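Everything on this sheet refers to the single structure shown next.
Not every chain is included here, but those present sit where they belong.
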Amino acid sequence: METLGHLINGHMVHEGQRQQSIYNPATGAVARQVSLASVATVESAIAAAHQAYPAWRNTPAIKRARIMFRFKELLEQNATRIAELIGEEHGKISHDAMGELQRGIENVEYACGAPELLKGEHSRHVGPNIDSWSEFQPLGVVAGITPFNFPVMVPLWMFPMALVCGNTFVLKPSERDPSSTLFIAQLLQEAGLPDGVMNVVNGDKEAVDTLLHDKRVQAVSFVGSTPIAEYIYATATANGKRCQALGGAKNHAIVMPDADMDNTVNQLIGAAFGSSGERCMALSVAVAVGDATADRLIAGMQAAMSSLKVGAYTDSHNDFGPVITREHQQKVLGFIDSAEQQGAHVVVDGRHIEVCGHEQGFFVGGTLIDHVSPEMHSYKNEIFGPVLQVVRVKTMQEAMDLINAHEYGNGTCIFTRDGEAARYFSDHILVGMVGINVPLPVPVAYHSFGGWKRSLFGDLSAYGPDAVRFYTRRKTITQRWPSAGVREGVEFSMPTMK
Amino acid sequence: METLGHLINGHMVHEGQRQQSIYNPATGAVARQVSLASVATVESAIAAAHQAYPAWRNTPAIKRARIMFRFKELLEQNATRIAELIGEEHGKISHDAMGELQRGIENVEYACGAPELLKGEHSRHVGPNIDSWSEFQPLGVVAGITPFNFPVMVPLWMFPMALVCGNTFVLKPSERDPSSTLFIAQLLQEAGLPDGVMNVVNGDKEAVDTLLHDKRVQAVSFVGSTPIAEYIYATATANGKRCQALGGAKNHAIVMPDADMDNTVNQLIGAAFGSSGERCMALSVAVAVGDATADRLIAGMQAAMSSLKVGAYTDSHNDFGPVITREHQQKVLGFIDSAEQQGAHVVVDGRHIEVCGHEQGFFVGGTLIDHVSPEMHSYKNEIFGPVLQVVRVKTMQEAMDLINAHEYGNGTCIFTRDGEAARYFSDHILVGMVGINVPLPVPVAYHSFGGWKRSLFGDLSAYGPDAVRFYTRRKTITQRWPSAGVREGVEFSMPTMK
């Protein structure tokens, strides 16, 4: 059985000490083994990045960007293989995996614009014959720690921008599904990246803690759950590093009485159940304004959910696949149980799904729960499964108060035709990413991704314009040249030279 | 004797519990008393800011900016009084105090441009009929904690930008010289700021810790020494707040063999001794490249220093005044002693200065020390006094290695006529603010202020463009309107309406 190693200084490195199994969640079988890096291995990756830094930092931005142009081509040429690797270890259906890759490629495209993005500000004449300008210089070695749910896209949120800004990188992907991540890192080597500029270490907490404590690491980008994000942020900043740590979410959609209900239902189906709900931008709570609205919504969802197809990634007709592990499957089922016990009404029940030929897969069926209320366990926590809960309120203000009171503030959405409702909502909601009739308002790659409240720790959002600021340090130069130099002296000095 | 209170919700508030003396450092006598705020008082200030927030946040940016236009006028009209208050408690000579105020006013001028600075990015058609844009929304209540050495300028680095971005503010100025700070806050009220938007609490660690732990405070800006900056940063971020904490410095000037030596000496005199060296941008180390350069530099400095005038703020012919406290005076003298003991040569000795009529003042004379080396106590630490140390090296690279090895990275400078030397220096030096023949490269208000390494904790610099990003949260809206609405329905529906 294949054992995955680490990409360090341009080469695959294997280490025998500790290993862990990677499962195919559609079958429940072990697919591969992965080495878990020791402190020494992580340090060798950091050392490689540290050594590669000076030359890379001195490479003009346009040349760094051109490697990204080539990387984009290779990602596109290898799309099918990448989607397969995602499917095998994550369980995502191929169309979903291709979508993930496409969103990742958009970040590579954005990174191709590095020369424009890295421009500083120049001021002639800030004082008598004094000029001043700013430069955005790279930080040095930076690290990324990424989650299982987007093994390709989330790494691509980080390293393309970090690299074109002139940094070198050490990435620790999720140990659940690292194959696709490792594969794209190898494509980046093939695109012409010098050895050591990009390194990948597989591992667990030992690897993470090594990255968090090593003095050579200047910054850490993290995406994962809120408790871990909080730990990463506190530890990294206490160690003098720059850090942005993105955590959990509980994304609400307000459904207004004037919403186009067909459209709303269509949108919610994908946003709630796509990728088995294992997305930090999954739409997991629908807040219906008025019982009439709620009733129409429930009826529409129930009808639409009857044709949802759940199964293995190998059949592209499936809508979504299994969740990542058996433990997680049990956790999701537990949330449904608890909602029921606390008085909610399970309208569509995905707890007892059987996928023919994949009886050992970690499947949960699409689940719709009505009459959920804010004190319920299933409402307070992020379920990260294919479960849509409906809360009924009387007014839009009540709906907004609910959202603003939740500890998370990642994404949210409103379904309405009314310009005023949309504007009031987007202005006053305490959430970082807002959709107007768009249930999954993930910003495009040329904007930035960031939640509010306990969904993001740090000042700057991920990817897009904020990434430039995160992955660079501002340097401001103020310049005055003393006069009476060669310019004025010429006429006088010339005769003496003859 | 006057006792200073707190400005809370538009009113001066006094509290009897704890007080501290404010000294006139030129005489050594107590000038005033200042109340030290209790937890309850600080919380009432936070509460006032919290209550004032919603209305202020909904005020158009142009209206917030107009209060800054008016504030600028009032600062200019009251310049003499402000400079006096600085002089009485800090000891700064009037021309220096006026300079401080002027640099502060520049930040108010920059804040007047809020409508331009707060523009978000708008993208039509990010997908089929989908638009997306970003907004930079205020954070809520933010706090500032400022040092004694610039009681007017450093607060003005913070609150004008924080306020025009839509935040409300609680400021804790230094308890050593708070009168000028309180005075300008009152001018801001007079300029038309609504009650509670800006609050000032005097205090000590109790006040600071209250600000750091209160959940309503969203962000903290700090300027002070590195150990405190580190504490502030770690505590604020662990409490979920955004933080930027600016600390100490050890600013080196490289003097190249081709430098215009007259100009160099003139510049260094001001940069090393101005404001008694109590500036985080004070130029405290000159690194001479080559002994010939060093000898000419020492000779020039020695000559120029002979006419330095030290005394009380009331005489504008003085070049600089006392240091802030007797304790600090002793500390500075101790650094000079240690340098001498460790083998350096005190060329000009300011240890035994006597200022006629101000025998109890906390004076230290301008001091020049040659043959300083990197292992000396006086080299490793920030002296924060009127002491210039000279280190001799053989090459420019050696000079740069010295700077890059120091724990601080606030400001630095090179004196040369050579374009290539200047460019290499500014590119490769690990310092945030770089001067080319400019010894005090404080960025102008429309650029941003920030050191590197242990001179700044946080991602974003102070004032200027970075301040907009620090004092706002990014919100990204993605919008799609469902079709088949009033636009297309009109022709059909009209006949039925008749």
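Letters A and B name the chains as they come in the text, with residue numbers starting at 1 for each one.
Keep this in mind: a contact is a pair of C-beta atoms (placed from the backbone, for glycine too) under 8 Å apart; a residue touches a chain by one contact, two chains touch by 3 or more.
Since this is a predicted model, take the numbers as computed values, not measurements.
Novice: List the number of copies present in the full complex, noting that all chains share one sequence and 2 are shown.
Specialist: Assembly-level count of identical protein chains is 4.
We adopt the following convention: only the chains that are shown with their structure count from here on.
Novice: In steps of 5 degrees, what rotation angle do you get fitting chain A onto chain B on the CA atoms?
Specialist: 180
Novice: Could you state the distance in Å from the CA-based centre of chain A to that of chain B?
Specialist: Taking the average C-alpha coordinate of chain A and of chain B, the gap between them is 36 Å.
Novice: Which part of chain B faces chain A closely enough to touch in the complex?
Specialist: Contacts found on chain B: 121, 123, 126-127, 130, 132-134, 233-234, 237-238, 240, 242, 260, 263, 417, 422, 426, 431-438, 441-444, 446-450, 452, 454, 457-461, 465-466, 469-470, 473-482, 484-485.
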